[in-house]
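Apart from one protein chain that is not included, each protein chain of the complex appears where it belongs.
So, chain A:
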Amino acid sequence: MAGQSDPHLSIFSAAEVEFLAEDELVEIIPNMSMDSLNFICGDFGPFFPHIPTEVPMWLAMALKKRGKCAIRPPNWMSLENLTQVLEAERDSRREFQPLPFHYVEISRLLFDHARDDIPDVHMVRTLVEDIRDVRFHKVESGFETIGSRTHAVKLKNLSAMEVNIVRPFFVRALQAFYKHDSPQMIPRPDTASTRTNIGDLPRRDLRPR
């Protein structure tokens, strides 16, 4: 599956990733009563004033814009949890902390449309930005470890947007590694006995940095 905005690139645009994130469920507190809504993706409601219910993000946004509900921010978006996550991100050099797959997009949607529903919105926003910066930096420095014999890289807990940003670069880089590291280009040690007179490039220069 590929993005639709640019048929020549097999990547999603940021807006398309956001579109996918809008299917995530979020809890809302309606202030009107309405029968349940039957969609292809499922049935939501019925809605009663002050009774919390779960709806997809896009529906929550639509109701919020019309002033029909308040959005309850997800649990992970609390000040304590985010502070904890940020600290853990800074402490571990290699690991990523578990966060929702669409945390970048969800937080942006909520900051844009439901600012009044999030307690300490400025602090929360700064924290999310900080976490994202730390994680981006970790992704970049993590690439330093790829090298010989790398055919795949496992990045656990990486979120949708983060993957999407590094994908074009990473796919190309891995392809180049695959090409230059193929057995045709790099003779295996067991065939090395045939080339005793090379002396061109000292072996020690090739050690992984």
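Annotations for the structure displayed:
Note that a contact is a pair of C-beta atoms (placed from the backbone, for glycine too) under 8 Å apart; a residue touches a chain by one contact, two chains touch by 3 or more; residues count from 1.
Definition applied: contacts and distances are computed from a predicted model.
The listed choices are "Ribosome assembly protein 4", "Actin-like ATPase domain-containing protein", "GINS subunit domain-containing protein" or "3'-5'-exoribonuclease"; the UniProt protein name belonging to the chain that is not shown reads "GINS subunit domain-containing protein". The chain that is not drawn here is touched, among residues A:E54, A:D130 or A:D181, by A:D181.
Within the set A:A88, A:L155 or A:A173, the residue that contacts the chain not displayed is A:A173.
Although one chain is hidden here, its contacts on chain A can still be listed: residues 11, 13-15, 18, 108, 112, 136, 140, 143-144, 147-148, 161, 164-169, 172-173, 176-177, 179-181, 184-187, 195, 198, 200-201, 205-206, 208-209.
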